[in-house]
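I have placed the structure first, in the form of structure tokens, so that the comments after it can refer back to it.
Removed: one protein chain of the complex. Kept in place: all other protein chains.
Chains: A, B and C, in written order; residue numbering restarts at 1 for each.
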Amino acid sequence: MLLLLQYTLIFASVLLLVALGGCFSEHSGVINIGLEGIMVMGALGGALMMKFLPAGTSAFLVVLLTVLASILLGLIYSLLLAVAAVNFKADQTLVGTAMNLLGTAAATVFVKAMNTAADPDNVSSTIQYLDGRKAFLVDIGGFEFNWCMLLAVIALVIAYVVLYKTRFGLRLCACGEHPQAADSVGINVYRMRYAGVLISGVLGGLGGIVYIIAGVSEWKFENGVAGFGFLALAVMIFGQWKPTRIALAALLFGFFRALGNVYSGFDLLSSLNLPSSVYNMLPYIISLVVLAFTSQKSRAPKAEGIPYDKGQR
Amino acid sequence: MRREKTSLLRSKGVQSLLASLLCIVIGLLIGYIVLLIINPAGAGEAIRTIVENFLYYPSAAARLRYFGNTLVKTAPLLMCSLSVLFAYKVGLFNIGAAGQYVVGAGASLYVALGLGMPWYVCLVAAIAAGAILGAISGILKAYRNVNEVISCIMLNWISLYLVNALLTNVKETASPYTFTLSSTNPDAILPSLGLGALFANNQYVTIAIPLVILVSVAVWILLEKTKLGYELRATGCNKYAAQYCGMKEKRNIILTMAIAGGLAGMGAATLFLSGFEQWQTTQSAVPAMGFNGIAAAFLGGLNPIGSIFSSYFIQHITNGGAYVDKTMYSAQISDLISALIIYLCGFVLFFKVFMNGWLDRREEKRRAKEDASGSEEGGKA
Amino acid sequence: MLNITKRFPGIVANDNITLQLRRGEIHALLGENGAGKSTLMSVLFGLYQPEEGVIKKDGQVVQIKDPNDANALGIGMVHQHFKLVECFSILDNIILGVEPCSHGFLQKQSAREKVLALSEKYGLQVDPDALVEDVTVGMQQRTEILKMLYRDNEILIFDEPTAVLTPQEIDELMQIMKNLAAEGKSILFISHKLNEIMSVADRCTVLRKGKYIGTVNIADTSREELSRMMVGRDVEFVVHKEPAKPKEPILVVEGMTVASKLHNNNAVKDVSFTVRAGEIVCIAGIDGNGQTELVYGLTGLEPLVAGKITLCGQDITHAPIRQRSLLGMSHIPEDRHKHGLVLDYTLEDNMVLQRYFEPQFVSKAGFLKRKAIRDYANHLIEQYDVRSGQGPVTVARSMSGGNQQKAIIAREIDKDPELLIAVQPTRGLDVGAIEYIHKQIVAQRDAGKAVLLVSLELDEVMSLSDRILVIYEGEIVGELDPKTTTAEEMGLYMAGAKRKGA
Partner (left out) sequence: GGGSDTTTDESTDAEGDTSENATYQVAMITDYGDITDQSFNQTTYEACQEFCDAEGLQFEYYKPAGDSTAERVAMVDAAVADGYNVIVMPGYAFAETIKETAELYPDVTFIALDVAQADLGEDYTLPSNVYCAVYQEELCGYMAGYAAVKLGYTHLGVLGGMAVPAVQRFGYGFVQGADAAAVELGIADQVVMEYAYGNQFFGDADITAYMDNWYQTLGVQVVFASGGGIYTSAAEAAAKVGGKLIGVDVDQSANINTYGEGMCVTSAMKGLAETVKHMLSEVVAGNFANYGGKIETLGLVNGDDPTANYVQLPMETTQWGDGFTQDDYKALVKAMYDGEVTVSNDISAMPATTITVNFAGNIK
């Protein structure tokens, strides 16, 4: 039971962070299909930081620096989307798809090159961070608390406040809904869209590191992040682009993911003897069905995916 | 003379071609720089190896044979790119080509291995399976307003798990691979009609290759020359106008996705029914073929004929990547380069706008000059 | 604004224009469509940068690079097409861009008080918490005005503010503008309606084809003079036509009810009428009273909630759009960009949009007969004088609005319909084109066709129609004869102040 809670929370944290990232990007008017690639890059940044931090660094510092590193790399990588989508008016879906392919390929090439440079016999694309991961964990009576869960909650609160209570949030949403209107009241739409995409880079990168430390102490970058970026997109849509609903959706998806792994601990479920593929498919099927019933009144930002051109009326 | 050159540069096809070439060149250049950074010693040779692909082999027979292999894998890629392109022309982004490819593979192999049907039945099954999956996205879009990109992403994963589960029925327990066609049901292998002989007896070269080229041409004709194409494109460009003039816009959306899905499904069949590959039932990621199809479609300037060349090119460098010296560079380097090229395809529109702007400015200058000289002459007279 | 020149690719939208605005005056700006009025105002508001010329305020040269600069200088603008974020509340829309903040957090309470005070003071009734998408066009406009007042602007630009308002709302607006001017605010006012300008403006500047024609004192001028300055010749506002000779009924509508997309109420309520061959029946009314839905219901774009439609004796209540078209219904749609054209198609492909499936254009095997299409398009282009850069292969998007409209009219009329439904066929067109289109419509009537005209322009309604049905809140509230009625009377019907029998 505790395990189910623990894994629900950790999976939900990943999904929540990344989905909130997508939410910011889309509220600014840019569709971010490239979250998967951004996650890989964020994971890479964090993993590198943990690998190279000297042993004996205080846990707090490890967590802080690791988080910052993944944020930084996610942010830089998301520039690829921002530049293409905002300045060059590229097709956002295409660029996002390219970023997903590029993220895994680039991270693998980089890690392999790094490993081989350090030791010619080491051809793996794996980074180990045994001690680094421990810094994130606190054992609370058998419940393995991960500081990232707290980060996710903080991100949720901040996202809610920023989107609904601040000037920035109001302006951001205006750019995703009606960029011409925003422009006419003196808001720099390009800058806002940059901000939206870069925030999605920050949160996506953070989600990446949370994902790879969620269960293991080494990561093989060839494997990317196994579709979590796409799942997060589903969570975002499921949550109707609203932070609180996204949080609920993330919990739901996290719950199913966790359940798929620990179901054999429940007599009822293990006696059902469902193949594991059922549990794997479940989140996707549910979101598809829910989408079918909710999309008529979809609250997607109206101008998302449409490049903003100042000259056009 | 000059004017002719200008109008040539203004032609859409030429512009697309130039833009695509630019993507390729920049993509390779960045790839080369990455190689240089990793290991300067072998970078030149590595990039040449990638570009050479089958020319890596010294013997003519081997070159021919592996040219054949590249073609064999180009066929499904081309079909996936046609699938993406077809939908895109009709205003839909078929990111689900990947999943449609998966169900195409599942259907063709199951019908071949599980039901023992001949190749044409398998082919039809693959097309039907892909079409059904595509149609699901189309129906969700037309009747429930579900964004096709999202439904396609979901369906990609669902199809992967379903097909893995289905195909476990047609494999040995001890192996994750499905049975080979040659041992189980040779009738399901696409006929070669002597084509294999042309490629130094490459057993995998089948009618699939001419078939997909025919399909490309057919897609082009369908889109540009037929009433159906006229309707579908109109729906894609402006579904309200389509509705206004009495087209069945919902049906058209579904039909488009079904055709796109059928193309991707058929793509899978062209590969798996050639016996080239067996399905691995433990795959945990959707095959990249469908995503690469997006790249090929855009690189080909969203033109079915252009797709033939861009698909071949992408497959060519992907295969070429296998020959790069692995002790120096990792195997993912060719993935990196093709991902870069896809990314750069996003800038094609900008390239074109830029090129037109440049032409405009040049023309204006020329006109200004002509005006100036004209008025001068007028002044003299 | 001195010597302003603004070019767009291929066109000089403003050519060396100078305009002076005095404190406390209402200054009208007049010109045909595309004369460059909106562009000039956008330059003043910082949305566009002029290639030449300077802007001075209080004698100082100022740089207006973006709307923020304009705002800082006290310049505000109500745009021709509202710039409101639909899913935001009215309050949010008003404060957007100048949000009262402490440390980046919104302080909506103070904003609300200010908005309420302003709305009280100027009689601009709004509900600050309502979402823009839920409120009427009038309230949206009041929101736009409040947006300017909230910013304490001294120079207020109104770009065609009256086009979407009821006569009563127009009166209110005029009063508000006068009040504002009396307070010392300066107003730039764009309108095509001369009587509005005559009644409210102090001075008027006229533009034609991007060029400055002149500025006149309203007190010293007349409608005729203004229109002459605007078009460059004397304009005939009357359409010459013979009396109608109505014959058999073509369209019979009984008890038609259509649901609304915007609210839960029905947009069209139990409407019945008949259109006969050889007459022009006009549906008059203020925008948003169900005209759009009425036409959607007739043409099959929307299903009916109740009622029956008969076309040439056939029940077409549930017939698909294609069948209605084949039965002889032609439809010049309200929104030429949304419905009327596939903007990315060539002109020739747009010309056959309603008949591409006919055997003359498509072979049995389903291939288009390209040559036949080209010939047909060329024939229409010639006959209806549709002008475009590259003839039949011009992409529709690149054509001017007037020629786009001509292409649609050519297509719909050449179908040789029994019933022509024309919705605001002259919207956004210059007078030349308007005259031409009016002639075409009258010619259709004279050829014995039934014509149903939907128009928001009183002048057009009065001069073109043989019978007027006034629609108010989805109901036909009156049937008028243009020969015996007056614009004033019609205005009362349109505003719901009067209805038949009452």
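Observations on the structure shown:
Here is the rule we go by: a contact is a pair of C-beta atoms (placed from the backbone, for glycine too) under 8 Å apart; a residue touches a chain by one contact, two chains touch by 3 or more.
What you are looking at is a predicted structure, and each value in this text was computed from that prediction instead of being measured.
Remark: the absent chain touches shown chains A, B in the intact complex.
Summary of contacts with the chain left out: across A:Val83, A:Val161, A:Val262 or A:Ile286, the touching residue is A:Val262. Residue-wise, the contact with the chain that is not shown comes from A:Ser217, picked out of A:Asn87, A:Asn188 or A:Ser217.
Panel shows chain B; residues 21-22, 25, 28-29, 32, 43-45, 47-49, 51, 56-59, 62, 65-66, 69, 72-73, 172-177, 180, 204, 276-278, 280, 282, 284, 318-319, 321-323, 325-327, 331 of it touch the chain omitted from the view.
Contact between chain A and the unshown chain involves residues 2-3, 6-7, 10-11, 112, 121, 123-126, 130, 139, 142, 144, 211-212, 214-218, 220, 222-223, 226, 257-258, 260-262, 264-265, 275-277, 280.
We adopt the following convention: only the chains that are shown with their structure count from here on.
Which two chains touch most often is answered by the contact tally, and the pair is A-B. If each chain is reduced to the centroid of its CA atoms, chain A and chain B end up 29 Å from each other.
Per-chain CA centroids place chain B at a distance of 45 Å from chain C. Those residues of chain C that touch chain A in the shared complex are 45-47, 66-68, 70-71, 77, 79, 81, 83-88, 92-93, 95-99, 101, 104-106, 147.
Within the complex formed with chain B, the chain C residues making contact are 9, 299, 301, 320-325, 331, 333, 338-345, 349, 353-354, 356-357, 362, 366-368, 370.
Residues 31, 33, 80, 84, 88-91, 93-95, 97-102, 104-106, 108-109, 112-113, 123, 125, 222, 224, 226-227, 230, 233-234, 237, 275, 277, 280-281, 284-285, 287-288, 291-293, 295-296, 298, 300 of chain A touch chain B in their complex.
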